[in-house]
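Written out below as structure tokens is the structure these notes cover.
Missing here is one protein chain; the remaining ones are kept as they sit in the complex.
As written, the chain order gives the labels A and B, with residue 1 at the start of each chain.
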Amino acid sequence: MTDNTQPAVSSFWNDTGKSGIASWVFSTDHKRIGLLYFYATFGFFLVGVLLGLLLRLELMAPGRTLMGAEAYNALFTVHGVVMIFLFIIPGFQGSFGNLVMPIQIGARDVAFPRLNLLSWWLYIAGAVIILTSLFTGGGPPDTGWTFYVPFSARTGTNVSLAVFGVFIVGFSSILTGLNFVTTIHRMRAEGMTWGRLPLFVWSLYATAWVQILATPILAITLVLVMAERMLGTGLFDSGSGGDPLMYQHLFWIYSHPAVYIMILPGMGVVSDIIPVFSRKPIFGYKFIAFSSLAIAAFGSLVWGHHMFTSGMSDTAIWVFSFLTFIVAIPSAIKVFNWVSTLYKGSISLEAPMLFSLSFILLFSIGGLSGLILGAAATDIHVHDTHFVVGHFHYVIFGGAGFAFFAAMHFWLPKFFGRRYAEKPALVAWALMFTGFNILYFTMQVLGMKGMPRRYYDYLPEFASLNLVATVGSWILVAGLIVMLVNLFRGLMWGVPFEGNPWGGATLEWSTPTPPPTENFIDEPIVTHGPYDFSGIEP
Amino acid sequence: MNEQQHIIGYKKLVGTWLALLALTALTVAVTRVELGGFKVAAALAIACAKSGLVIAVFMHMRYEGRLLRWLLFLALATLAIFIGLTFFDVLYR
Partner (left out) sequence: MTHHPHKDDAAAKLGMWLFLFTELLLFGGLFLLYAVYLKRYPHEFAVAGRQLDWTMGTANTVILLTSSLCAAMALTALQLGEARRAVALLGGTLLCAGGFMVIKYIEWSTKIGHGIYPGSPHLKSGAPGESIFFSLYFMTTGIHGLHVLIGGALLAVIGQKVRSGVVSADNYILLENGALYWHLVDLIWIFIFPLYYLIL
């Protein structure tokens, strides 16, 4: 039996004439860089899952189960830092943005291929620095991924090194955003007007703007935290005349828009997948495109909703609460348009579609709990409880995470030239969907009942629900394992994936599988929209 | 591919520089007078004028297309909004 691990045809995997690891880690090909990002960010996702499992094991029963308070503080801090800064923020843009976007606009590569490679190396450098901070000095930071002062200025753990690592990762993010905006403006193929761009590209464009405009604020904030610790600047220290709330403002000015970096590409993937598996053009293309821009814009105005109980002025509280309700509108527009696309469509429930449909449900549930959080009065009751933790896992994991899995099933076969097996994919989805809801819905109930977040212990009355949630985490991870084994086996040794099995109408489906380094044999001339399926059969 | 070959002449550049020096002198003069809070506004206004000149002439923005100008406006508006919304807190505590 011949070794089927490599695709037989000449493609970006083997048509450069170079081989070995150096041809990958020094490659300026957006597809290779995309895969490098994918391996790295997804690897960190798995690390984050492991940490999450440990957290749930500790919370399985009241009192000390596996670890004490200090270890627990470090654990949820690292879980957050890894998941947010090393997986979901860089992951979508870096992997699927890089892999797919240039092809979708009909370009050979991004505008600045060498800068793209630098972005990846900066990400790796930042990741290494963050990992180093876990094992050196005072040990892993225990402040939560939000690094609030005054604790982050005073704790003996390795905060300075960790935030420096995040700073470097942020720089990577800025360069990627800059690269993508330039690429989308300057490198669209002939006939690829803004009105014919796939909605995934629109979402990446909006995301890139957030990366450019918001990340620098994080950069200066982290530098100032290092200055507090190392120079004693006192800018956030009330004893020195500083204001701890200014840290919170600066931190959330970035970190709220950051959640739109996390979700917008996911929404873009869903907008691309649903038409394909409904055999219908997307309903309300312009609305979805502009809603991506609106979410990026309005999402930059709402950061104060993380600070309702912090001591902020009442004026600020109602201004931010009002703006938070406004930002829900463009997201709702997307949901209506997706559902309208499904209506009277010829729907096939394959893995990419299942993950996309569950995205809509899970993101909506998360969005609804967000309304409770966005209304300042009700937020006071649930702030800093597990209600918040449940909320953001619904939107980040059930939303962005499931969209990431959808993208994996949808696009990775295109780039590997082989596909996964369908039945195990559906089984995996079912396990994950079930486990996910058992884990996180229970968590929201716990939060509503008053269980605080970031505590390693809790009142005995919360014990049974915590046990239920932990069991949910095991079911979720079981599904994850099935999904990963299925994908790995399929992409390595599975049935060849040739032609256009999904029946997509966007440009990536018109190239050879896997694509050659140049992406296109002849430079494409675009004559129809991205969801015009006439003449295309799956 | 160079899309525009617009070259700004030495005279225009030196003229802009002289204007900038004049505005600098003005800033210093204005702030030597005891105007209280108005000092801040005046100095900032002159700083805006100076930066406008640097951006328009030295940085060539006067001769660039609409896209670049709109994007600059977007970046400045974003910063203004960040500061403005923060002041909803700071001003009313």
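Some observations on this one:
Operating definition for what follows: contacts are C-beta pairs under 8 Å (C-beta built on N, C-alpha and C of every residue); 3 or more make two chains touch, one makes a residue touch a chain.
From a predicted model like this one, the values you see are computed outputs, not experimental measurements.
Of the listed positions A:Val49, A:Leu213, A:Val327 or A:Ile475, the one in contact with the omitted chain in the full complex is A:Leu213. Among A:Ala111, A:Leu204 or A:Met451, only A:Ala111 touches the chain that is left out of the view. From the options A:Met246, A:Leu293, A:Ile326 or A:Ala375, the residue with contact to the unseen chain in the full assembly is A:Met246. Where chain A meets the chain that is not shown, the touching residues are 108, 111-112, 115, 174, 177-179, 181-182, 185-187, 212-217, 219-221, 223-224, 227, 231-235, 240-243, 246, 250, 253, 518, 520-523. In the full complex, chain B contacts the hidden chain through residues 1-3, 5, 7-10, 13-14, 16-17, 20-21, 24, 27-28, 31, 39-40, 43-44, 46-47, 50-51, 54-55, 57-60, 67-68, 71-72, 75-76, 78-79, 82-83, 86-87, 90-91.
Keep this in mind: only the chains that are shown with their structure count from here on.
Averaged Cα coordinates give chain A a centre that lies 37 Å from the centre of chain B.
Listing the residues of chain B that touch chain A in their complex gives 67, 74-75, 78, 81-82, 85-86, 88-93. Within the complex formed with chain B, the chain A residues making contact are 185, 213, 217, 245, 249, 253, 300-301, 303-304, 307, 311-316, 319-320.
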